[in-house]
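First the structure, then my questions, so here it is.
The complex appears here minus one protein chain, its other protein chains still in place.
Naming follows writing order (A, B and C), and every chain is counted from residue 1.
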Amino acid sequence: MKFGSRRLRPFCASCPLTPLSAPLSLLAASYTDSSDDETSPRDKQQKNSKGNGDFCIKNIKQADFGRREIEIAEQEMPALMALRKRAQGEKPLAGAKVVGCTHITAQTAVLMETLTALGAQCRWAACNIYSTQNEVAAALAEGGFSVFAWKGESEDDFWWCIDRCVNLEGWQPNMILDDGGDLTHWIYKKYPNMFKKIKGIVEESVTGVHRLYQLSKAGKLCVPAMNVNDSVTKQKFDNLYCCRESILDGLKRTTDVMFGGKQVVVCGYGEVGKGCCAALKAMGSIVYVTEIDPICALQACMDGFRLVKLNEVIRQVDIVITCTGNKNVVVREYLDRMKNGCIVCNMGHSNTEIDVASLRTPELTWERVRSQVDHVIWPDGKRIVLLAEGRLLNLSCSTVPTFVLSITATTQALALIELYNAPEGRYKQDVYLLPKKMDEYVASLHLPTFDAHLTELSDEQAKYLGLNKNGPFKPNYYR
Amino acid sequence: MKFGSRRLRPFCASCPLTPLSAPLSLLAASYTDSSDDETSPRDKQQKNSKGNGDFCIKNIKQADFGRREIEIAEQEMPALMALRKRAQGEKPLAGAKVVGCTHITAQTAVLMETLTALGAQCRWAACNIYSTQNEVAAALAEGGFSVFAWKGESEDDFWWCIDRCVNLEGWQPNMILDDGGDLTHWIYKKYPNMFKKIKGIVEESVTGVHRLYQLSKAGKLCVPAMNVNDSVTKQKFDNLYCCRESILDGLKRTTDVMFGGKQVVVCGYGEVGKGCCAALKAMGSIVYVTEIDPICALQACMDGFRLVKLNEVIRQVDIVITCTGNKNVVVREYLDRMKNGCIVCNMGHSNTEIDVASLRTPELTWERVRSQVDHVIWPDGKRIVLLAEGRLLNLSCSTVPTFVLSITATTQALALIELYNAPEGRYKQDVYLLPKKMDEYVASLHLPTFDAHLTELSDEQAKYLGLNKNGPFKPNYYR
Amino acid sequence: MKFGSRRLRPFCASCPLTPLSAPLSLLAASYTDSSDDETSPRDKQQKNSKGNGDFCIKNIKQADFGRREIEIAEQEMPALMALRKRAQGEKPLAGAKVVGCTHITAQTAVLMETLTALGAQCRWAACNIYSTQNEVAAALAEGGFSVFAWKGESEDDFWWCIDRCVNLEGWQPNMILDDGGDLTHWIYKKYPNMFKKIKGIVEESVTGVHRLYQLSKAGKLCVPAMNVNDSVTKQKFDNLYCCRESILDGLKRTTDVMFGGKQVVVCGYGEVGKGCCAALKAMGSIVYVTEIDPICALQACMDGFRLVKLNEVIRQVDIVITCTGNKNVVVREYLDRMKNGCIVCNMGHSNTEIDVASLRTPELTWERVRSQVDHVIWPDGKRIVLLAEGRLLNLSCSTVPTFVLSITATTQALALIELYNAPEGRYKQDVYLLPKKMDEYVASLHLPTFDAHLTELSDEQAKYLGLNKNGPFKPNYYR
Partner (left out) sequence: MKFGSRRLRPFCASCPLTPLSAPLSLLAASYTDSSDDETSPRDKQQKNSKGNGDFCIKNIKQADFGRREIEIAEQEMPALMALRKRAQGEKPLAGAKVVGCTHITAQTAVLMETLTALGAQCRWAACNIYSTQNEVAAALAEGGFSVFAWKGESEDDFWWCIDRCVNLEGWQPNMILDDGGDLTHWIYKKYPNMFKKIKGIVEESVTGVHRLYQLSKAGKLCVPAMNVNDSVTKQKFDNLYCCRESILDGLKRTTDVMFGGKQVVVCGYGEVGKGCCAALKAMGSIVYVTEIDPICALQACMDGFRLVKLNEVIRQVDIVITCTGNKNVVVREYLDRMKNGCIVCNMGHSNTEIDVASLRTPELTWERVRSQVDHVIWPDGKRIVLLAEGRLLNLSCSTVPTFVLSITATTQALALIELYNAPEGRYKQDVYLLPKKMDEYVASLHLPTFDAHLTELSDEQAKYLGLNKNGPFKPNYYR
């Protein structure tokens, strides 16, 4: 079964850093809870200080600590805080019963508490068996949330937690917030009747969105769904701007490599590739690009990168980075020809880009030299430095700034509001992008962070441009 | 009447530089023909060396000189030359009778001769009364083309030339290649019946495309039309990459200003604004941005620019650049507050952005200090340096590289081929973008210029990605 | 005789642009005086409006026009204007009799009038037979200056003008301001006794400084001399910052080349090379560097440039730029191997870097395609685009911003003040650099242009650093 693969993705097993953290976060402290007792949370009797026991987490005693992390995250998520403020008058989610399945982190907690402030009831599970911040889950439980998640769930635990979210006597969800599609899948499989009362699905991940489009194509999507993943703000931030920073961060944390003067080949010149190339060029690397698409190829040329085939430069480069979304971009043949010490890593959206399996042969020796860093050693002594076993470098070996997560979380909140309040007929049983105007609204909520001042159109100008003064300002396809 | 305004746009009156030139061009020499006799070409008896007289130009004796310019342009237009080569076997435009109305330059000549090589017959007029390179027109006439154009036409001449193109006993066009919509307008007005045999219109300009959409909306478009202006290759090249260079060039040629340390405000952060900002930042200017669209505003922030309202910085900046496409962005109130010596110019798509009219008041003195450079002097002695009277700086004061024109010309050629050969029913009476795959083809034809080597998908990879190995590689909306 | 070669350097013959211009300048207008009468100024009876006739220029009637140019230049030379203001109380050059020999331009006029305001008397000639702005010379003459210079002097005129400056009954100069060493040479040769009363020489040019060091070495330097050329402010501005802009400007004005995607090799990675490389990289070119010095070579690597030998890339590059100060860097062998259309130019400090002489052979055809642009055509049709016949691109084909000239002029003024007022014994018969503190003072006078606010050391901090609060802040050798 293909379902379930995402939440079990092994990068978390070997990654003590969760993919989520924040400038003001207290993450370091969370590492210490490895000394916790080993009893399964499912076997424990749990109650919060008010006597409520409708949750299942690791350790309610960590609640204070988790609360501090949430407070710190709040400072970096001004858009959600602004939504809360506006919600003091109106409650756009009054009556909404949201089941959620996402990473359980301080940032998610800020989202959940915002939804509540907007009028919603929430029940939540984790979308990944490793990524839960236990202290945050504790704070949520203490705050009255029905949360079912801990770090290090088994696969059975995983589905049990989802089921506990959904399956409560006398409670029926009417909105789904999903990240990866497992929650949606579970309801489809176990409680298909629930969809009668569900007003819509908000899905964040590539994988989950892909599933929804498949359902839609097959005529099996029975409620409207909002594709948050492809919002322009999310795309640009997660890909171009975020990768511009995380490629440097991921490489430094794992290898301490000096970028100046290094020869690097970046495979793929989409948004991720563009971000990686810009950063490395700025740090003094000499960057080559490979592409299959002539338009992106021409962009690479105009941006000052030599466009090559991988075999033209594979012997001379110091670093190989894949950003294609494709499979078998770096195959054994290329790995054989790399020079000693060459660093190989993946920034694309899956672990298929580097053919890591081809390196698991008897004549090659693997040596784990650091967390996330393997030396693969050829019989002649040549070493290749493989990062994160070919999984995503930025998720495995660097962190995602809260600010980026804030954009996504705000988009999720607005998507919920939109679907929940949309008049009958606005959305059919299909997959939608958030209306352009809401994308713009998300962006506008984040401008104060930069003390950025937007210009307003005069009436005369708006008329000249044929635009509404309040937007949207661009066609939907504008990127 | 609004029609006709574009071809008469005054920037050409004061601009001895045509907007078109080439690295290897002999432009300088063309200035000398101002000593030509003053007889109107319409009053002259003209024949080329083979006795053909179906053309009207300035001076057939300049043909050799024009031929040299064309040969030089050919070197920078490899894609059209490649099309010619492929046309040795097949003639995709066999039977096509193309009437064209564009700038008459060496680059256009390369396009026309390519269309002929592909099997077409061509008759051509100028879309602008000032931009014709007389020696190129001579070379075309000598080569057997029916071309009706000269530098310095009157408005009456302008329409007379267009009419001569279209209205020939025993000849009926079946394709239109237009730049600005005047040719299309003329046929609509004078020879509406011609449209019965016309297979399609290819239109390059913003203005012309706008007219076509209006016709389509009004249900009056009676043939399919191809919008070349909005092709991704054209957009990116004309806007981002070309403006990145021409903002520096235009400012230097007119003012010799040193960029390092200068404070600049760029109004608008679309593609043009992005190009301007990137270039000026790289040259050591301190750049501020204004925006109305929160998404572009957030991009400006992430790219490292302070997002301000114009009034916050107007007193301190050394240079003001408009790139909005809007009107009255820089109004008298702002001009009054600028500091002495402030340079004001426009890179947007019309001459409305700076309210130049507001400066034509008695208390202000205008002083023309160079071609395209005016000092506007306040009663207290303050001088504002206004470039190109607020018209497009890049068209008025810098040149457009042949390479960029090559991309557009190739797109035009492919659009003609597509419309001419499209099976019945593929295109209706509407405005279309060139199919993505053809955009990609245009791009691929320009990669050899950069010695750029594209990677090909393996069968397995194509299958994995769900793509055809030959493209298209991205959805239509991808930018 | 080697002396005299500089003022006659042929780049001026073919260069209608003087090397000097200004954002607010009226240069364009000065081209019109070509219609002036052809009588030699030496043969004319000349008087200004006050009846003074101790000058020799082209046409006193142009004085008003020249005055406007000077006023405009004043706006861009804030440091000299600040010196004038401070001079209202004290006259540090009271009693100074300065003979000068420099380019006669609006910027020089601002310097001369500043020296006068500081108390000096000035007599002036041109250091170059082509670079005099006649209208500026007229304004100076009208203002009472004894100036002897016009555009288009013969060699004989040149020395006659210098002699008229120096050789005046009853007047004996006590300071020399020279640019190129010709004035100094003339006095050495004709009036060696004058040196008895001369307090010092201020020399700006590389050539002139070189001569002074040779005189010093030979024990023949009989007064102290100040080497203005090697001041850190001048070096950095003339080389790094100015060339960063002028390489782009020079290439665009001559060839309209698009930088994006072009492959460029820059020979030499000193300050000039660093400036060129940074600019071209920023514009999207792919830049290769050649170097002889391993330290500069390592800097090129760390800055992200492939360090190559010229023969490794000569076949593939689109542009070749020399910045070495060396000779025969680009020899015929390399020129033979360049690809069709390759652009070749020189940014170094002499015209020896490209072996242009080797291209003057019968089998190659030269074609002048624009001012400063030659096509050299091989028998097989290959064309090389040679700029400025291998002379300095930035002087021949672009302009020098007034701001840069302001730094140099201010340094010259301070050097004069320093030498004139130095107590006996501070300077011997040797060549000196301006004291660091004065360099810093020059820099500080230019900061207001950028609205830049310097931080002051507290007493405690100055003590901690062992510095005087007013500088100098760095050792002399700091760059």
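Here is the rule we go by: a contact is a pair of C-beta atoms (placed from the backbone, for glycine too) under 8 Å apart; a residue touches a chain by one contact, two chains touch by 3 or more.
No experiment lies behind these values; they were computed from the predicted model shown.
When the whole complex is considered, the residue among B:Pro224, B:Gly260 or B:Pro294 that touches the unshown chain is B:Gly260. Summary of contacts with the chain left out: across C:Glu113, C:Asp256 or C:Glu291, the touching residue is C:Glu291. Where chain C meets the missing chain, the touching residues are 232-233, 236-237, 241, 290-302, 306-310, 312, 325-329, 352, 439-441, 443-444, 446-447, 450, 452-458, 460-461, 464-465, 471, 473-474, 477-479. Touching residues on chain B toward the chain that is not drawn are 260-261, 281, 283-286, 301-306. Hidden from this view is one chain, which touches chain A at 21-29, 75-76, 241-242, 244-245, 248-249, 252-253, 255-261, 263, 278-279, 282-284, 316, 340-341, 343, 369-371, 375, 383, 385, 398-399, 401-404, 449-452.
Everything that follows uses one rule, which is that only the chains that are shown with their structure count from here on.
Ranked by how close its C-alpha mean sits to the mean of all protein C-alpha atoms, the top chain is B. Averaged C-alpha coordinates put the centre of chain A at 42 Å from the centre of chain B. In whole angstrom, the spacing between the mean C-alpha positions of chain A and chain C is 57.
Inter-chain centre distance (chain B to chain C, centres taken as mean C-alpha positions): 39 Å.
Multi-chain contact residues of chain B, defined as those touching 2 or more other chains: 241, 450.
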